[in-house]
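One protein chain is absent from this view; the other protein chains keep their places.
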Amino acid sequence: MYEWNWYGTVSQESAQAIRRKYGLEEKTILDRMKEHWIGYLFIIPTFVMFTLLFYFPIARGVFLTFTNTRLGGSGEFVGLENYTWMVTNDLFQFAFGWTLVFVFGTTFLQLAIGLLAALLLSEVVRGRREWLSAIIMSPYFSAPLAGGVIWMWFLNSDFGMLPRLWVDLFNSPAPSFLASGVWPYVSLIVAQSWHDYGYAGIIYAAAIVGIPREQYEAAALAGASRLRRFRDVTLPHLVTPTIIILALRTAWNVAEFAQPFELTGGGPGTKTMLLSIFTYQTAYVNLNFGRAYTIGLAMVAVSMTAAIFYVTVIQEEEELYV
Amino acid sequence: MLNETRRTKTVLYVGLALFALWALIPYIWVLRTSLLTNFAAISSDTGYIPALESLSLVGYEQIWDRYNFTTYFANSLIVSIAATLISLLFSIPGAYAFARLDFPGRKFLFYTAVFTIMFPWIVITIPVYEVFFFLGLINTLDGVTIAISIFVLPQTIWLLQGFFRQGIPENIEEAALIDGHTEIGAFLRIVLPLSAPAVGAAALFSFLTAWNNFLWVFVLTSDEEVRTATVAIHYILGSDVLRQWNALMAAVVLLVAPPVIFYGLSQRYVGEGLGGV
Partner (left out) sequence: MPPAGNHQDGGPEQAETAEAGETSRRTFLKATTAATSAGALGALTGCLDSLSGGGGGGGSETTTVSFLSAQAAENADIQSHFQDSMKTFEEKNENVKVDLQTASYGDIKSKLSSTVSSGNPPAFAESGSGGLQYFFNDKIPDHSKYIEETDGMPDDFTSANQEAAKFRGEYWSAGAMRHTNSNLGIRPKLFSQVGVQNPMEELSTWSGFLDAIQKIDQQTDAIAYEETGVYNDLESYWGYARTAYTGGTDPWLRGDPKDPTVVVANENHDDQGKTDGMIKTCVKLADQFSSPEAASRGDEEIPSLMVTGKVASFTYATPTANRWRAAKDDVKIGWNGGNGDYMLLPNPKVDPEFGSNFGISELEGVEGDHGGHVWSLEQQQTIFKTDEKTQSAAWDLNMFLLSDEEFVLPAWGEYYEAIPGLNPMMDKVLNEYDLAQSTTQAFKNLDQYGDQYASTGAAWDVKPTDQIRWTDINETISQAIAGQHNMEETPQLVRQRIQKTLKNQNN
């Protein structure tokens, strides 16, 4: 079990260290079961619901990737045909690459902007802080679907605000933010970052508030500069939130459908096709569920790989601070 | 924080102002459009700040009068609150068990639970529908509530277990164990109070995820009596209203305003923990 280098083993090891100290080590599985039976009680409700709504549906979904299921049918077993179709499909190859760029760009920006927001807000006195944070974090609370419409309207070449401002300020025609050159890619990444940096911001803010003030005071008394205090006191407390945010946001940015679908729908042409939109199109335009689910699994593979990567890398990093 | 100089203070507020601008600017354009008559909304003669006579609530009137929004908003509220409570009841013990209780199989269960976060929902809509149909929960608010509370669980569990782990500085746990507390005692006395901000954040995320949820309400219901506001507005966005920008943007405002206002208000009432955000 311990070859998994996931986050969390550290505190578990420290608990072990404590036990060792008080002569509590060397337990059998049975002992652990007896001692922690309450764990099962706590987990069972969740486990039952997960089985019904996740494990069973996921197993069915995975099964469908080996069939040629189309709309309304059950389909026949076709082995790896959907997988060979997928990896040899031009549009899939493109969408896969662009999804990686999109996810990397948005996740990084969301993290950076969210952290900056949390740090700035932590400096503001209580009272003022509440309403400022309500404003600054607000994009996260709009439905992703609405986020797509909001940005589509904001960037609209004919009636939008940004192109109009551009013309008035620079006195030259505005680029077509959702159509020409690299603009649609930039727009999608910026809009997605706008919508979701609040997630990182709120988690970071909760973590920063949890840091005992004494640690700052001690550091300040020791003559540490602002930057140093950030590095020595704040940063170590942000490692756990960072892992949480990175893993979750990566997975969600991979799966994000509503906002990019409203914004460009994969267009113009198929220039901004993301895996999520491609999945939707394969299922509900081409009515091919077997293939759509196969693309879905490719999305899962991306999220999983990223999560394992983060946990491994940051885990090692963490040793530096603890 | 300490020894604030005037200069750093200025930098701080300029930074915050820029942030607020970045957060609000796209909204402002939507709000402006929603308050205009249909032609003024697209006419290039309408200024950034429109003249008074082109302002109108007609977009809102059209959306509100013609659709059954009282029901939709009531449904949204019921579902969101119920789903938040249920998901916390599941996730607090669950996350604690994952974070602290060293029972056999813990890791395996944890990783499978985390794995579910990675799974794009679009791939499991049909099997999930089958389950709810089998349970007789199609087209009911109960069904929607159960679905949403379970689907936000992976994120709340993942969020909370991280904070539960980190909630105890080593020396405090040591002290607790010396005092003869079991791990559960340590959890309730020490971890949970320290994790209050995280519990608050988890509640907030659950509520908002529930409010904004489209997919499960869409998949599991078709009657208007159990429709939530998000799905109702999605349908409006997909209809002929698309050609009428003021009404469309009014619909967007109606969709976005409640969760944003809720977040703003929750700042005052949720208490220490979340208030710090």
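Note that the chains are named A and B in the order they appear, and that numbering of residues resets to 1 at the start of each chain.
Definition applied: contacts are C-beta pairs under 8 Å (C-beta built on N, C-alpha and C of every residue); 3 or more make two chains touch, one makes a residue touch a chain.
Keep in mind it's a predicted model, so treat the numbers as computed, not measured.
Asks: For the full complex, can you list every visible chain touched by the one that's not shown?
Replies: Looking at the entire complex, the absent chain's contacts are A, B.
Asks: Given that one chain is not shown, which residue among B:27, B:103 or B:245 touches it?
Replies: Touches the omitted chain: B:245.
Asks: Using the document's definition of touch, tell me which of B:99, B:199 or B:229 contacts the absent chain.
Replies: B:199
Asks: Spell out, residue by residue, where the missing chain touches subunit A.
Replies: 41-42, 44-45, 48-49, 52, 70-74, 157-159, 176, 178-180, 264-265, 267-271, 281, 283-289
Asks: Going by the touch rule given at the top, which residues of subunit B touch the chain that is not shown?
Replies: Within subunit B, the residues that touch the unshown chain are 38-39, 42-44, 62, 66-67, 84-86, 88-90, 92-93, 125-126, 129-130, 133-138, 142, 146, 181-182, 184-185, 187-189, 192-193, 196, 199-200, 203, 218-219, 222-224, 234-235, 238-245, 247, 266, 270-271, 273-274.
The rule is short, and it goes like this: only the chains that are shown with their structure count from here on.
Asks: Per the contact definition, I'd like the list of subunit A residues that touch subunit B in the complex.
Replies: 1, 4, 6-8, 11-12, 14-15, 18, 22, 29, 32-33, 35-43, 45-47, 49-50, 52-58, 60-61, 116-117, 120-124, 126, 129-146, 149-151, 153-154, 158-161, 164, 194, 199, 202-203, 205-206, 209-210, 216-217, 220, 226, 237, 240-241, 243-244, 247-248, 251, 254-255, 257-258, 276, 279-280, 283, 289, 292-293, 296-297, 299-300, 303-304, 307
Asks: Can you name the residues of subunit B that touch subunit A in the complex?
Replies: Listed in rising order, the residues are 1-3, 8, 12, 15-16, 19-20, 22-30, 33, 41-42, 48, 90-91, 93-94, 96-104, 106-107, 109, 111-124, 126-128, 131, 146-147, 150-151, 153-155, 157-159, 161-163, 165-168, 170, 173-174, 177-178, 183-184, 194, 197-198, 200-201, 204-205, 208, 211-212, 214, 230, 233-234, 237, 245, 248-249, 252, 255-256, 259-260, 262-264, 267-268, 273-277.
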